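One chain of protein is taken out of this complex; the other chains stay put.
Showing chain A:
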C-alpha cells in the first residue's frame, strides 16, 4: 500500500469514525438548544403579555400571538422570575401520525391580589428533523472532502515526497563498485533530511570500506605474488644447476607447495573479487561455443584417463555472464568431473536453453552435499585439489543469479546450473518512477 493511500485512509477513518459523529452531536445539541432557547424566550414574552392583559382586567383569549395559553387561578404564587419549562413529544394529530415536540412555559402572575398560573405552549422542530437536515449537509461535505482528498493527495504526495523518492531512486541505483558517494538532494523536510543524513553516512562508510577492502585484496595479492614469483624463479634456476638426485626431489616438493600456495592465493583473490561484484556481466556470451571449446580442450585429458564422454550441447544458448568467468566455471566443473571419476567412468554434459548439467560417475560423497560448495571442504581426500573450485563455481552462480544444485543419484554426481528466465532480467531494467512505486509497495 502506498504511503499516500495510507495517509488518506487514516485521515478518512478519523474523519468518519471520530470527527463526524462528535461534530454531528455537537451541532445537533447546539441547534436544539438555540431553538429551545428562542422558543422559551418567545413563550415567556407571551406569558408577560397575558399577564398585562389580565392586569387590564380583560379576559385573555385561548391564543395569544399564535400560541395556545391557559390561565388558571391558583392559591399560591411563585416569584416573578420563576418559570417552569417542560418539553415533551406529543401526538398532535393522531390521524396525521405526526409527532411534534411541544415546549410549555409556566409562570405565575398576581392580578389584584388574585394569583394566576399562566401556561403557554408552542410546537418546535423535532430532533429527527434537525438530524435529517444535518445528514444532508454532512454527507455532501464528506463527498466533497473525499473527492478533494483523492484528487489532491497524489499530487501533494508527489510534491511533498519528492525528496524521499529521489533518495530511494539514488539508493536503487547505488552501486558500491562505482566507488561514487551518493549525492542526495537537500530537503527542508526534517524527516527526509535526517534520512538523507543517515543514508549518506551509511553509504559513504560502505564506499570507504569497499575501497579499503579492495585495496587490501589487491595488496595482499600483490604482496604475496611477488615473493612467490621470486621463490618459483629461484627454484627453477636452482633446478638448472648441478644438483644431486635427492636435492632434485626436495626442489620438486618445494615447487609443488609453491604451486599450491599460488593457486590458493589466486583462488582467494578471485573469490574476494567475485564477492566484490567486480565481474559484472555486461553482455550475453554464447555458452554453447564455450562449452564446445572446453570439451575440445579437455578431450585429451578425458581420453588419457580412459573416460567416456557423452555430450549434448544445444546451439544458441546465450547467457549473461562475464567472459572470463565462463572459462573458470566450465574448467572447474569439467575438471572436477574428470578428477573425481573412476576408471572407465563416464562424463555426461548436457546444455540446453534452461540449464547446464554435468554428471559423472564416481564414488559416493562422504560429507553433506550442502557443504560441497563451502571453501576447503573436500568430498573425498584428494591431494590434487585444494577444495576451492566448487565454492568459486557457487559464487559465480550466485552473482549471476544462476541456481546451482548438486545431486548424487545412481552412482552419478550431478551438478545442475539453471539459468534465470530471460523475462526477469528485462523487467529489472525498468527503473522509472512507476516501477519504483510498485517496489515500495512491497
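Following the convention adopted for this analysis, contacts are C-beta pairs under 8 Å (C-beta built on N, C-alpha and C of every residue); 3 or more make two chains touch, one makes a residue touch a chain; residues count from 1.
The criterion applied here is as follows: contacts and distances are computed from a predicted model.
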item: Protein name (UniProt record) of the chain left out of view, among "ABC transporter permease", "DNA-binding response regulator", "Protein phosphatase CheZ" or "Membrane protein"; value: "DNA-binding response regulator"
item: Residue touching the undisplayed chain, where the options are A:263, A:308, A:353 or A:405; value: A:263
item: Option from A:169, A:273, A:292 or A:346 whose C-beta touches the chain left out; value: A:273
item: Option touching the unshown chain, where A:47, A:104, A:157 or A:332 are the choices; value: A:332
item: Residue, one of A:388, A:404 or A:417, that touches the chain absent here; value: A:388
item: Interface with the unshown chain - residue positions in chain A; value: 218, 221-222, 225-226, 228-234, 236-237, 239-240, 245-246, 248-249, 251-252, 255-256, 258-260, 262-263, 266-267, 269-270, 273, 278-279, 296-297, 299-301, 304-305, 324, 327-328, 331-332, 335-336, 338-339, 384-386, 388-389
